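Each remark here refers to the structure printed beneath this line.
Only one protein chain is missing from this complex, and each of the others stays in its spot.
Should a chain be cited, it is by its letter among A, B and C, assigned in written order, with residues numbered from 1 in that chain.
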Amino acid sequence: MRLLRYTLYRLLQAIPVLIGVTLITFVLANLAPGDPVRFMLHGQEVDEELIRTVERRYGLDRPLHERYLVYMGGVLQGDFGHSIHRNRPVLDLMLARIGPTLLLVVSAYAFALATAIPLGILAAKRRNQPEDHVSRIVALVGVSTPSFWIGIMLILLFAVTLGWLPSSGLVYPWWPPETYGHSGYGEHALETVRHLLLPMIALGTLQMATLMRVERTQMINSLQGEYVKLARAYGVPERTILRKHAFRAAQLPIITIVGLNLSTALGGAVLIEYVFNINGMGRLFLEAIQQLDYQLIMGITIVIGTMFVVGVIITDISYAYIDPRVTYGEEE
Amino acid sequence: MAVGESQLETDTGSRTEVDYGWRHTVSTVMGDTTARWGFYIVAFVFLVSAYTMVDSNLARLTFGAFEDFTFAEWLPIFDHPERIPPPGEGESNVPPAFHAEGSMANPLGTDPAGRDYFTRIVYGAQVSVSVGVVSTLIGFVGGTIIGAVSGFYGGKVDDALMRAVETVYAIPPLILIIVFTVFVSGGSPDIIYAVFGVGIAFIPVFARIIRSEVLSVREMDYIEAARASGVKNRDIIRRHVIPNSFAPVLVYATLQIGVTILIVAGLSFLGYGAQPPTPDWGQMLSVSHGYMHSNVWLSIWPGVAILLTIMGFNLFGDGLQDALDPRIDD
Amino acid sequence: MTDPLLRVENLTTQFFTEAGTVRAVDSISFEVHEGEIVGLVGESGAGKSVASMSLLRLVESPGEIVAGEITYKGRTIFGLEETADGSLSERPEMLSEEEMRREIRGNEIAVIFQDPMESLNPVFTVGGQLREFIELNRGLSKRVAREEAIRMLREVGIPDPEGRYEEYPHQFSGGMRQRVLIAMALACEPSLIIADEPTTALDVTVEGQILDLVDDLQEKYGTSFIWVTHDLGVVAEICDRVNVMYLGEIVEQAPVDDLFYETAHPYTEALLESMPRPDLTVEEIQSIRGVMPSAIAPPSGCRFHPRCRYAREACKRVHPDPRRVATSADGETHRAACLRHDVFESGYEASAPLEHATALSDREVERPPGGEGGE
Partner (left out) sequence: MSSFGETPTGSDSSTAERDSETLLEVEGLKKHFTTGSGLLSGLRVDPGSFPPVRREHERVRAVDDVSFSIARGETLGLVGESGCGKSTLGRTVLRLLEPTAGTIRFDGEDLASLGGEALRRKRAEMGMIFQDPHASLNPRMTVGTIVEEPMVAHGMLDGEGREARAKSLLEDVGLEAHHYHRYPHEFSGGQRQRVNLARALSVDPDFVVCDEPVSALDVSVQAQVLNTMARLQAEFGLTYLFIAHDLSVIRHIADRVAVMYLGTVVELAEKEELFENPQHPYTQALLESIPVPDPRESGTRGVLEGEVPSPVDPPSGCRFRTRCPVLIAPEGYGFGDAEWEATRGFVRAVKRRTFEPAPAAEVRERFFPEGVPDGEAGELVETALSLVSAAELEGLEEDARTARWHEASELLLESFAEESICARERPHYEVDPVYGDGEHLAACHRHR
């Protein structure tokens, strides 16, 4: 009941943010000097009359606020407009590309969490000892390295030099194995993993590094908490203290960071999809930018903004699930 | 803070003691190994970019056009980084010196256009540092204004500003900046748009952190004491709020320079930041991407340069944080 | 007299910090007998919390017990012996860390901390935390431990214990949380409870409720208590015997009545005089001059001498240990570490009074010159 109420409250709070996202995108997309059609044509010489026709066809001759309302009306019904360049509905284009991006981001997070939490705990437990120093160096290098460069280096090492892993593309587990000429689900799964491994690490390293630092600090704080002292005084084994008493409370900030970092991860996906030739939203975005596909750019920006907002809401709710102190309207 | 009796029951005053003199802060920072190393790296990068700046501008001032002059004739270290050697003069894709085919003339080899790679890497510092500092400054100034106003006035103003900030924050910076750059530039992106784009995109982050700082400082009793003594609002802000919220924000800005360089590198890599022939590390990686399989070294050195520079800012920022924040005791 | 439940001899705990060695607890000795409440009194910085945590061997780094002996029910909690090569090593009969955890902490000696807000883990239910400790220390099954937990919550006066078992700490008030901590301590059925300033963070009326509760429960369960506090009012209310600590040392040790009526150490005397009274109007209170010096470099001789109004030259030279200065009617010993008592034979009477004791050069002193004695 508490969580349900909280969820509703958070969803309600997200509405103005989402409206804001569409507004910003819309304003940005109309910042371009000159009229949109000429902009899309990028300097090509075209007949004035043709421009007028196109403008009328897409309602571009109407005032800005009116166009925004019309556009929003469409978005609310799932109509993100029509890509002029590709002559297809924006929504269809995005739906075809969203899967790989989600796969990439989710697996990068899985990688980051699976490595950062144990390493962070280890570092906290063996504070100022070799394990701690090593993990801190890993974290430092992790936050200091561009993800796309890690990608390039991984390709050079594992694909080019060693030839162990493929250097580009993804295998989509949701497509039947035959599409790829795989003999069965075993090979299909293996290929999925083999293709996913490098981009996942490239995208996940930054998250891993950030989370590891936070995990370490939080565990250190938590281990110094009065309640840990109390547990010790009551003879609770050190292992239980680490795994239960200190751990649970230390995860709260991690959850928040996971949510907020989604923004970096989604941005990073653009770069990683580019480096690894993955046909996801990121690549679609770059293509749209290159072609100055005005409707498609807006659609993608709004969808990615929404993905971020939804991600934050999900993490907030899991936060509320772990921390009983959170009730609606009482954050900060 | 709950004032419990700590295990170390020394004088009530000395437990949370921090020395606030500037000289002391400096000596604390430099006393921290992490911070010291960070400082050395940052200082080195700054020196290099300052040198290249003087180098190129002196040349321009003294000898007019760049094309006819290479600084190397004068002080034989750097070739002009942007000058594409006329046919026959420079050989393209020469491997680094430690390769069999390399020579000390081009310690890191040459790029596809035949320019000395070492020179370009060195000149890249200038772009990265100035871009990092300028866009952080934009974010810092914008964020300070919004955050301070929001935190100090509170209420509806705060609510509206924070909603706006949250909204900007909801679009991943890289995407926001690309959209901004492309549309504002009318489809022909350049580093200057990227710098402003990054700066604006990070205003929300700064605004949030400054707001929370201001909010926590505003709650301090000494602010109330100043109000109770009839000190004017602007004097309270000037004498109490700003000096006391400055340190954490400074630390944050230092760390943010690293993030900014990272983002701009990504932008340039995608082709929306620095444009050729500017010697920018991200842009160089973008070029080298096409030669990834044939000329591996082209992809390595710019990345190493980025890594070291950002690491410098991160180390320095971490060290500053440890030195200025008594709560974290590492 | 029977063997004491707990005997502490020359316990010394130090913190090794960058600034120097903090002598937080410096060679203190005391005993706790079955069924009594022993007070450990002092201002902040006196070392009383460190002393109490030393008893469980739970001093946190960089702190360490460096000397002394702690015996509980005939078992050695801490003890050192000299080895052949002259260095000190732990005695073979000293309990191992594992034995301490299994056999002493919780089920023999339990603790109650000062801050009820911080002592409970915010992310687990109150009942769950209580149940865990009961399960662990009494070897009960989950179900039985739960019943026991609810019984204890009711016992310490928590209304609607069944319902509140499932609630989280933040849903409890400070007083209620302190009751939960008391329930935790009692539920493990220990013989000794260390209560570290358990009422300091509470309001007076709640403090009254808690003191009442402890009194009742102590009578019912016969548990011994070490009551750490800075409040002499609380001491007077509930302690049987009292140890007064100053700068890491015990300066006076007496049955509670003697401590207040036959005060034998100037520090205790000064403490009593500096307290405003709730029960009578005192126009003037005597303050103790100066502040407590650092435990890194304590004053020579008697550690209280720079603030003592009776200080003489001898006090700077001779370091007094607590010695028997009187025996009360019921055979209890009264010890004090002050050279003014004859047992010390330190030449106090003959030596010259220290300047500060008469002159008023220090600005902290705000009583008339030479103003000694009562109200």
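Observations, loosely collected:
Methods note: a contact is a pair of C-beta atoms (placed from the backbone, for glycine too) under 8 Å apart; a residue touches a chain by one contact, two chains touch by 3 or more.
The structure presented is a predicted model; accordingly, all values stated were derived computationally and were not measured.
Interface note: of C:67, C:80, C:236 or C:343, the residue touching the hidden chain in the full complex is C:236.
Note on the undisplayed chain: of the listed residues B:146, B:226, B:305 or B:323, the one touching it is B:226.
Across C:75, C:102, C:138 or C:154, the single residue that touches the chain missing here is C:154.
Contact residues of subunit B toward the unshown chain are 3, 11-13, 16-21, 154-156, 158-160, 163, 220-222, 224-232, 235, 239-240, 243-244. If you put the missing chain back, the residues of subunit C touching it would be 43-44, 154, 157, 159-163, 173, 175-176, 203-213, 215, 230-238, 256-257, 259-261, 270-272, 274-279, 281-289, 291-292, 360, 363-364, 366-369.
Note that in this section only the chains that are shown with their structure count from here on.
Set against the Cα centre of subunit B, the chain with the most distant centre is C. Computed centre separation for the pair subunit A/subunit C is 55 angstrom, with centres defined by C-alpha atoms. Centre-to-centre, using mean CA coordinates, subunit B is 53 Å away from subunit C. Listed for subunit C are residues 115, 118, each touching two or more other chains. Those residues of subunit B in touch with two or more other chains are numbered 4. For subunit C in complex with subunit A, the touching residues are 56, 58, 100-102, 104-107, 110-111, 113, 115, 118-124, 132-133, 136-137, 168, 170, 181, 184, 188. Residues 16-18, 20-21, 23-25, 28-34, 39, 42-43, 128, 140-141, 143-149, 152-153, 155-156, 160, 217, 226, 263-264, 266-268, 270-271, 274-275, 285-286, 289, 292, 297, 300-301, 304-305, 308-309 of subunit A touch subunit B in their complex.
Contact residues on subunit A toward subunit C in their complex (touch as defined above): 225-227, 229-237, 245, 248-249, 252, 322-325.
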